[in-house]
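Note that this complex is displayed minus one protein chain, with the remaining chains in position.
Moving on to chain A:
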Amino acid sequence: MSQAAPPAAPGGAPPAGDERLLRTSLPRRLMGRPELGSVVGAVAVFVFFSIVADSFLQPSSLNTVLYAASTLGVMAVPVALLMIGGEFDLSAGVMVTSSALISSMFSYQMTANVWVGVGVSLLVTLAIGAFNGFMLTRTKLPSFIITLGTFLMLTGLNLGFTKLISGTVSTKSIADMEGFSSARTVFAETPLFGATVKSTILWWAVLVALATWILLRTRFGNWIFAVGGGADAARAVGVPVKRTKIFLYMGVAFAAWVSGQHLLFSFDVVQSGEGVGNELTYIIAAVIGGCLITGGYGSAIGSAVGAFIFGMTSKGIVYAEWNPDWFKFFLGAMLLLATLLNAWVRKRAEATR
């Protein structure tokens, strides 16, 4: 059961005589990476805004762009993995809000140390992720339907429970409770080398590294590519398809928990209606980063580059001080261009192979 075919994973010592495992030169290997096109797109967007917006290149501005990209990027990593595994999660955006609401309300209602709420929230959020995965693999319904159901249910639960428990639609402030400042250090603002950085940037870096390692160096990574490439073929060679998918959904839930705690400890009250629509942004980041919507192809680094393109574009428009009436149009056009460039580069890369 351990020998899964790795369609896109390099590495490992190639035995002589198999042409699929021949050593290729470094440029050749780079050309074959899924994130190549998006890197070119990111450079193009970066150069563009460096020219049109004076303040774009200031260190403080780049820091802001990095923060904007990181809040999106943290979620884009597991969403990309899930897409490589051939599935979607439409509940990801609202799950972030759910996760923040759970820890806030649990701590507040129990008058407990906020870390208790954070722990409970982790368990509940992972359970929601597992529910998604379990329902998907059990019912064999498309992930679009399953997670759309979860999305709607969570949206309702967020509002209903918050109103039921706190009497208003936002949570009460937990800033004066024990454990808040330490949780804030972990999830909102972390001191690093004498400066304070947004914690999401660090979480993002760790998640990208971890996901890349999983994808390229572990057996679970091979399983992800295999189930996304073709679930039946994967099952035939012994890949545990169901378990892989459930774990992928739990990965999304874990990142939603991280983002949710960031939301809570940055602003210390949570609005229960937030998060709707963000799930699409995560998917967009993954797609710009080279993930195929059909599954089986993509990378974690690509999702990070995709998040970075999104962050640069949305904030670059502000730096460039363009007429805000056209904001969404500019955003859409930039994203489309970046993705087209991405596709074009990939085609060229495949042609020269």
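By our rule, contacts are C-beta pairs under 8 Å (C-beta built on N, C-alpha and C of every residue); 3 or more make two chains touch, one makes a residue touch a chain; residues count from 1.
Just so we're on the same page, contacts and distances are computed from a predicted model.
*Asks:* Would you mind picking the UniProt name of the chain not drawn here, from "Sugar ABC transporter substrate-binding protein", "NADH-quinone oxidoreductase subunit D", "Circularly permuted ATP-grasp type 2 domain-containing protein" or "Cell shape-determining protein MreC"?
*Replies:* Spelling it out: the chain absent from the display is recorded in UniProt as "Sugar ABC transporter substrate-binding protein".
*Asks:* Looking at the whole complex, which of A:Val77, A:Met95, A:Leu122 or A:Ala285 touches the chain that is not displayed?
*Replies:* With A:Val77, A:Met95, A:Leu122 or A:Ala285 as choices, the missing chain is touched by A:Leu122.
*Asks:* Quick one: which of A:Ser50, A:Thr64 or A:Thr212 touches the chain that's been left out?
*Replies:* In the full complex, the listed residue that touches the missing chain is A:Thr64.
*Asks:* From the listed residues A:Gln109, A:Thr218 or A:Thr294, report the one that touches the chain absent from this view.
*Replies:* A:Gln109
*Asks:* Pick out the residues on chain A that sit against the missing chain.
*Replies:* Spelled out for chain A, the touching residues are 1, 53-55, 58, 60-61, 63-65, 67-68, 71, 107-116, 118-120, 122-123, 126, 155, 158-159, 162-163, 167-170, 172-179, 200, 240, 243, 262-263, 266-269, 271-278, 281, 311, 314-315, 318-321, 324, 327-328.
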